[in-house]
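Only a single protein chain was left out; the remaining protein chains are all shown in position.
For clarity, chains are labelled A and B in written order, and residue numbers in each chain start from 1.
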């Protein structure tokens, strides 16, 4: 994953020529370039204007838009428009829409109204991708291609439609070959859940009580595989038609498909960084934190995703949509503090972003996102965010080329573990993302830069320390890498606590020699377990039998931390105080030190960014 | 709207002869008259007893009931029974029921089980209305007619049925003529939402994410128009058959149809005043307020609706159902404090009510409302509320005739703005009713009587001050009235912030010369913006560019209040402290001063009512 990099950070913007009179395009393009933007993304929602009726194409406007933008000096990111199938598509394939977990079809009238398992729609996507690739794949102004947009947004990965059910049954048939094998590996004997034929297997929604976790887990794997296959089909169609890099634009805290697997076929990972919206809408932070950070966002939330998508992009990653002012979709939508738009972009660059694009050029005066700020106000004047971006572009022009290097510390992040512990949380508070994110924040407080690694990692390189918290089931190669590593490996809680078939290991977790988790208890939010030297165990607590060295015990005398050579095991979920102690304290001078050469300090609360001498 | 009035307030009661043995009717009627009641409403739920089988009528009991009540000296409000279609009607038209937003038909077994868009049911209503009008339209005992009952109650304005969808498509066809015009005016290009034909347009529920707000807003307008048309059909049928005034009985805080438009065809507006039930069930007040007022209700809540329905009734309004004791439907159902039943009635009379009817005569011993108090207990004795009503009737007998006059202060209330900001709130706390109601309460604290005006107002008369907060889109005539007015007009926040097509004005809101709202932010409940001179801006805050005079700025130096001659603009939502300061302080001696001649003071907490000398 450590790809040598030497890049000059650049800025860009999302633009929708189809939203504006053609007479405005030229001036818009000129102003973009004048502001210091070099990239422009177009086309991801334009299907109804490209192909207003089946096989009836309108190329003229798009040809001219590309020409106008390119002629002004902008590099174009062209998008496949498959996130918004036109209305006639839904008429043609009424069963193409996804069904929600209540068994209701999700209608036309917004976006992402398709089921990843729908074979004919997937073919339609290949068709439009091919046609677009043929027309613009070698266009000199097109420097990158985005496939679809924001897979999984609006809870669209999981569908409970008849189409999905049939595809799931096929997927099971392919995986298990015989229904007897499936019954055995799922443990269907448990409640007389044995099947006689694959076509009897329903999707795991609307059961009387919880379905078999192995059933639910396979459905989650299946659903993720459908996203991967959907993306791969477009990639395969487009690849021969262009030399430009292919990318997908991901969201924040979407964990219901395996981004590493989608990213495997692509050249760059990009994501949508909405610091204020995400703080209100997708954060586990408490109300005090949310109030105090309401105008700057949670610094670590962006940093975590920057590091995650750097891994998904195998070193190459961008921000495709950055919030330039208030958004329209969170419960509360404040303005960023002065300087934050600049700072967010610099934070991304410090984490290795090659490009930071802002969403969007001009605030849209119609439809769903009228209250979403742009770089321009509806009346065409620069917004506050626009002012900051213009200044930032000047500032960036003076930066040297940047490189990223591997961090000394890494965390293994495993999408399947998120699914597994959603399927079987054992405590209402248990969430894999939160477990990993708590750790990430502790590492940042301690002054560490962090790499995220996929569970397919086979070699940890020359790093100092690897963390593998909460891993559902061990890939053999990962466990081999753990044993073969020269640095420190910190595991637990809950690591290795199931087999790949979602069974409890008869020899007890975590699957490490000399250590057994003999029992688990989960803890109310008002009943943590206090530690003598400070901090507490929260949510999850394990009982250990072991030949390892006890590093720390709780007041009940039960082991909390254990070690065995380079292996360390944490037998509970530490709160922030315990975590800071375990990680070596907080490093106030190193807060938000970044991986990229040059950037040494970012202070969100004062919107300051320092470059080391 | 200022209609000269000179009336003698009267009392009445709701009665259901079909619920009681005929032997009881005579005694009941005699006791009503002896208690000082002069009006009795009957018939609104009696369809199954009037027409037990299709076209098979039972007039005998109703003829005798009317005769008995009328002979006793009571004036009868006869009702059309269309709020409770009989079971055989649903057998005949299984598709007549409304569907909820989850797509589920709402079954028979309670009331209001019809879809306003169902053409055949509307015809059935015209039929029964005509038959009733022919029979009783000239009956000397029938002094008023109520059409249906409580439109919109139980969330019945909005239906997502196939019948509603077809009617909505017709409505759109009629409004836009061509689908191209609809695509353009809705901005369907935004997410490839263009339609090719009107019959492709679904209702805006169950979309993947939020639908186009223009789509949702048109659905809200359509739904309101169906209520108007439903009512108009009954009005048209009945008008030629009677000289008695026609009325509808509205609910409290039902805002999903345009009451002004329904009221336009009618002679009187009446409403249901349930002070304790509404405090528990429909109030935004905080828990301390609710606890302290649990036995008296929120005085302003009734006052606001009295003033609103005075406007809806073009000056003529009644309370048709007043709570006489505990009700059965709120989360908690306490007894009124002693004296409150009297005081509520006097408050209504002080706001100009011609008649106050109590719901109901005798507590019902069966079905849904067994725990709803009446003037009589089930055993026939007077309840506590009944005692108060008897005393009140004596008290009223001594009052002179009363007149209402226009208030010096008025607020424009616009149902469409409620719909618009439900469709696009931008903050989870934003609610148009609450914005208006907060202002209303501030004006009451400051000692002002208030008129409510519809958005169709073209002339503010000789009033002192008009408030137009949160108006969705300017009717041209209203804007002309603003400019032509000699008094003060206070606008904002959020006033004039969209076009009628639910577009953002390219020239920026609020559509007043010399003033632009360049950006908006919304505020967490724990992050208000403090004002130097007291109070705070909450929920909604605007950024202003303007040539107007700055009356007040916040600590960030941003304009909060601005003026330009007689025009004033508020760039945020003031809390109560700021509002009191802006409105000139609270007027303790004038609290609840009423519009009617004579009444000067009502004190809810002590249940006292004073008449000025």
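Quick note on the criterion: a residue touches a chain if its C-beta (ideal position, glycine included) is under 8 Å from a C-beta of that chain, and two chains touch if they have at least 3 such contacts.
This structure is a prediction, so every number in the text was calculated from the model and none was measured.
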Item checked: Sole contact to the chain not displayed, among B:67, B:178, B:370 or B:547 -> B:370
Next item on the list: Determine which one of A:134, A:202 or A:488 touches the chain that has been left out.
Entry: A:202
Note to self: With the missing chain put back, one of B:38, B:68 or B:84 would touch it. Which one?
What the structure shows: B:84
Checklist line | Contact with the hidden chain (one of B:31, B:75 or B:106) | finding: B:106
Check: Which is it among B:30, B:183, B:328 or B:518 that touches the chain not included here?
Finding: B:328
Notebook entry, point to check: In terms of residues, what is the contact footprint of the unshown chain on chain A?
Noted result: 102-103, 186-196, 200, 202, 204-215, 424, 426-429, 498, 501-508, 516, 518-524, 526-527, 543
Next item on the list: Please give every residue of chain B in contact with the chain that is not shown.
Entry: 18-19, 45-49, 52-53, 81, 84-88, 91, 98, 102, 104-113, 153-154, 156, 280, 287, 290-291, 294, 325-326, 328, 331-335, 363-371, 373, 377-379, 381, 383-384
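In this section, only the chains that are shown with their structure count from here on.
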Notebook entry, point to check: Distance-wise, how many Å sit between the C-alpha centres of chain A and chain B, to the nearest whole number?
Noted result: 47
